[in-house]
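The complex appears here without one of its protein chains, the remainder shown in place.
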Amino acid sequence: MYELGVVYRNIQRADRETADGLAKLGASTVHEAMGRVGLLKPYMRPIYAGAQVSGTAVTVLLQPGDNWMLHVVAEQIQPGDIVVAACTADNTDGFFGDLLATSFQARGARALVIDAGVRDVRTLTEMGFPVWSRAISSKGTVKATLGSVNIPVVCAGALVHPGDVIVADDDGVVCVPAALAKKTLDAATAREANEGEKRAKLASGVLGLDMYKMREPLAKAGLRYID
Amino acid sequence: MYELGVVYRNIQRADRETADGLAKLGASTVHEAMGRVGLLKPYMRPIYAGAQVSGTAVTVLLQPGDNWMLHVVAEQIQPGDIVVAACTADNTDGFFGDLLATSFQARGARALVIDAGVRDVRTLTEMGFPVWSRAISSKGTVKATLGSVNIPVVCAGALVHPGDVIVADDDGVVCVPAALAKKTLDAATAREANEGEKRAKLASGVLGLDMYKMREPLAKAGLRYID
Amino acid sequence: MYELGVVYRNIQRADRETADGLAKLGASTVHEAMGRVGLLKPYMRPIYAGAQVSGTAVTVLLQPGDNWMLHVVAEQIQPGDIVVAACTADNTDGFFGDLLATSFQARGARALVIDAGVRDVRTLTEMGFPVWSRAISSKGTVKATLGSVNIPVVCAGALVHPGDVIVADDDGVVCVPAALAKKTLDAATAREANEGEKRAKLASGVLGLDMYKMREPLAKAGLRYID
Amino acid sequence: MYELGVVYRNIQRADRETADGLAKLGASTVHEAMGRVGLLKPYMRPIYAGAQVSGTAVTVLLQPGDNWMLHVVAEQIQPGDIVVAACTADNTDGFFGDLLATSFQARGARALVIDAGVRDVRTLTEMGFPVWSRAISSKGTVKATLGSVNIPVVCAGALVHPGDVIVADDDGVVCVPAALAKKTLDAATAREANEGEKRAKLASGVLGLDMYKMREPLAKAGLRYID
Amino acid sequence: MYELGVVYRNIQRADRETADGLAKLGASTVHEAMGRVGLLKPYMRPIYAGAQVSGTAVTVLLQPGDNWMLHVVAEQIQPGDIVVAACTADNTDGFFGDLLATSFQARGARALVIDAGVRDVRTLTEMGFPVWSRAISSKGTVKATLGSVNIPVVCAGALVHPGDVIVADDDGVVCVPAALAKKTLDAATAREANEGEKRAKLASGVLGLDMYKMREPLAKAGLRYID
Partner (left out) sequence: MYELGVVYRNIQRADRETADGLAKLGASTVHEAMGRVGLLKPYMRPIYAGAQVSGTAVTVLLQPGDNWMLHVVAEQIQPGDIVVAACTADNTDGFFGDLLATSFQARGARALVIDAGVRDVRTLTEMGFPVWSRAISSKGTVKATLGSVNIPVVCAGALVHPGDVIVADDDGVVCVPAALAKKTLDAATAREANEGEKRAKLASGVLGLDMYKMREPLAKAGLRYID
């Protein structure tokens, strides 16, 4: 259950170098390397195309229609963090705009991942502050009810602990638990390593059927070719 | 992150009497008593009206279109349990039908809460085995890929640990952490205690405006009456 | 634009007899008689099957997650009214339960139509207090922000003025402007009048093709029969 | 592509006895027996619980908001048929009500499956005329544009040819191609045959793990038990 | 209720200078300045990013799948207008394409806001004619049934009167009643005035917590910091 009205100031962030290293691998490769768990639901979409980031999660639990805790979480941001915002109910209001983005950016945040709405998306795009959200909406919010900061949250169906690594790009958002970050980085890097070779083969016309030796298992599974 | 391919056999269930006592209070009152957290998303609907249950959670993580782990979890059921099934991706297939229900019922399960689809709903209704699900579908599933049993899962947006108390009725499904079950039972019972009196007053025509002394705060907030 | 923080106490209700007379005709016939306008979106569903009502609208504009104004509107209810609740944002919280229903019923309300969620649906069903809503949810609400009572509202896509007639049954909810209520009642009654005769003909095997003389216009439109 | 403005009068219906025999097996068992194909999307829901039917399909392609062709199809109904209605665009209007149902029933139709909306659901329920639809709506339709009757249609994602067998119950709707009806009946009957024995075993406490000999494949797949 | 088959030729447009002045403030600031009412639902999305407009509303009520009235409304357009199109039922057809856009643009329209679908979006983008819609679809429409022009309409959940001011950008679409346009412009301008200063402070690292003096109310609300 969620603990309301608390801010945890000391969190154990994943190793910085590891967290930073995951960005270039991208959400899809990292998700594969994790064994296909940790993905936020695909309704989480970037407000502009092309951003690809990783960072350590500071988490915030919001109340619907109330962005008070986004101001509270701002103070907890350290350079290299990504703010992960969950909400106690489905909500598409615009919790976050250019002023908060200015503040987050000044604190060193790399991105916001929010299971709710955002606004001022043109300015955010100009600022180069990437956001993954479930909606875009002009509707503002009040500042009246407490949530919490740096507690474990469920964001878009995924459990995120403060300090976990977040990897996000045009494909979506993945959460890598801090304890698994190094292992995941290694596995993802290994996956990536022979992609170039594979790509070259496929580009030359070699079929995946042959490259991956699928013909036999397909035949075994009963695949029939009809002329 | 989810650990795949494991079955935890020894879980710490919430106190039986407490878990049982929450049923009669219902999901809405329990949710209030918890401070309005712990609710599964409202797309979770009962397959038939009128069931009202509580029990201790045994959890299972399923792979989409694959119900293998429901057979594995069956063995871990103890009388008074409610099976809580999450899935690694959104899926509406019919993972559960009358045969599994017969087995679950024989093991003492009181209900199934599943963030996916079920089938044989007419027979389940006749059997009196209540299910809360996101969908009803004839589409069956395979038995090919491992998930896990009795790990913490995110089910319909709520984090559920094995041993937590589940309360479900026509209004929805709530998860009460085992550690908070007693406190929640007390708070919910207290809420319920003076409901009868309130209901009598309201039935006699007394207004909530007066009973709850709202006129002054409403006026303070600026409410104006216009004739 | 919505005016916030006001309660209009004196509204012009549609003629009582007319308002009452529309119930037995049902939402579909009334909607036809109106020229197919005035229907609330079909996501508005009854919490139990079989209720069929009409009444004069008292309207309330709610803020998301806040049911304060439902207590305010209760005082404005007169016997024969139906409360129509709109919300300034999409919201599925449970704004309304058995206590408010007791109060509404005591004031003479016949039903609630709410573009949001409700709870305690089992008790509401036992009480025989019908509700049409967009959702059912245990999630309670706060009492913190003003909306308005008896202003024109947009509820589930339909514009409803206080005093309009609401007709609701298993097929959905229709709003009949007060000024058109009598005319609509007459038109709907006329439609209904020869339904019995039509039904008898169709039951005897006469085809709509012949009864409605459709063969010629169909041929003219180019319909071809192929043996 | 759809051919518009045509009515095929002579269709090859699946064998009557076979078509009738599939009803008692139900949609889920039949869907399994078919190899898990042929299912209409699970948003197709019965307007009342408990109906379980099978019959031969007469198909109709409708234009959005226009039920003219439902009158045309009525004439093509033979006893034992189920009308399957597709629409050229997503539409939730109420295309079908009690008058058409009276006519369909008089012609011997057993049910309607419509990828659109219906109305008069209370009367349809009283008449015992089952309908599976994507929506319920009071909104009526015009009679202005041609569709077709007894052409192959895509209904709720499934391809249905005139004469195919439709099986529908609380779990959903399945289409069995006429040519496969006998084979499917046999396979479904065989599946059903040993369900009773299985159910008895499971009811006595035998686990699916043992009954289906799953322990070894689970171990092979790497399942670990942790005490 | 909607009046069908009428075109109001003389509407009272909001003051031109005021209407024009709202564009640069944007939908989110204007929505705030209005007290958070008047917003169209956030499913209304621009067909291309970056457009930011305001103008006076000419309204049109469409029938589903029928764009006849868009030709009728074209004649009522005056330079500086934005066409606001509602539909009597949910519909995603492509009502509007490059030919109509050419006509609208020639008449001086600045944009289209339509609670339905549009097509030819690549050409519209090249023409620089912005559209906010609920869908993009190739599906064309007929010209067969009357709606109305310049009556009050409900568009994407918001009530729009002819002559109101529409403000639209990447964040969404807001309707400002003509009578409130000047007051809203002033309020929005005032809001905007000190945004630059705030932004500078936040960019320098000052926290919203301090700038907005939130620490005390947060503490009062019970916020606890845990090290």
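Just so it is clear, A, B, C, D and E label the chains in written order, and each chain counts residues from 1 on its own.
The rule is short, and it goes like this: contacts are C-beta pairs under 8 Å (C-beta built on N, C-alpha and C of every residue); 3 or more make two chains touch, one makes a residue touch a chain.
Values in this document were obtained by computation on a predicted structure and should not be read as measured data.
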| item | value |
| --- | --- |
| Chains still shown that are in contact with the chain withheld from the display | A, B, D, E |
| Hidden partner chain, touching residue among A:Pro42, A:Pro79 or A:Gly108 | A:Pro42 |
| Touching the absent chain when the full complex is considered, from A:Val6, A:Ala85, A:Leu100 or A:Val174 | A:Val174 |
| Of E:Gly21, E:Gly38, E:Pro64 or E:Gly97, the residue in touch with the unshown chain | E:Gly97 |
| Contacts of subunit D with the absent chain, listed as residue ranges | 1-2, 4, 34-38, 41, 88, 90, 152, 154, 157-159, 175-177, 180 |
| Residues from subunit A at the interface with the omitted partner, ascending | 26-28, 30-32, 36, 39, 42, 45, 49-50, 52, 169-172, 174, 195, 198-199, 202-205, 207-209, 212, 214, 218, 221-227 |
| Residues in subunit E touching the chain absent from view | 5-10, 48, 68, 71-72, 74-75, 92, 94, 97-100, 102-103, 105-107, 117, 119-122, 125, 135-140, 143, 145-146 |
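FYI, only the chains that are shown with their structure count from here on.
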| item | value |
| --- | --- |
| Co-neighbours of subunit E and subunit A - touch as defined | C |
| For subunit B and subunit C, chains touching each | A, D |
| C-D compared against A-B, more contacting pairs | C-D |
| Rounded Å distance, subunit C centre to subunit E centre (Cα mean) | 28 |
| Rounded Å distance, subunit B centre to subunit D centre (Cα mean) | 31 |
| For subunit A, residues that touch 2 or more chains besides their own | 90, 92, 139, 145 |
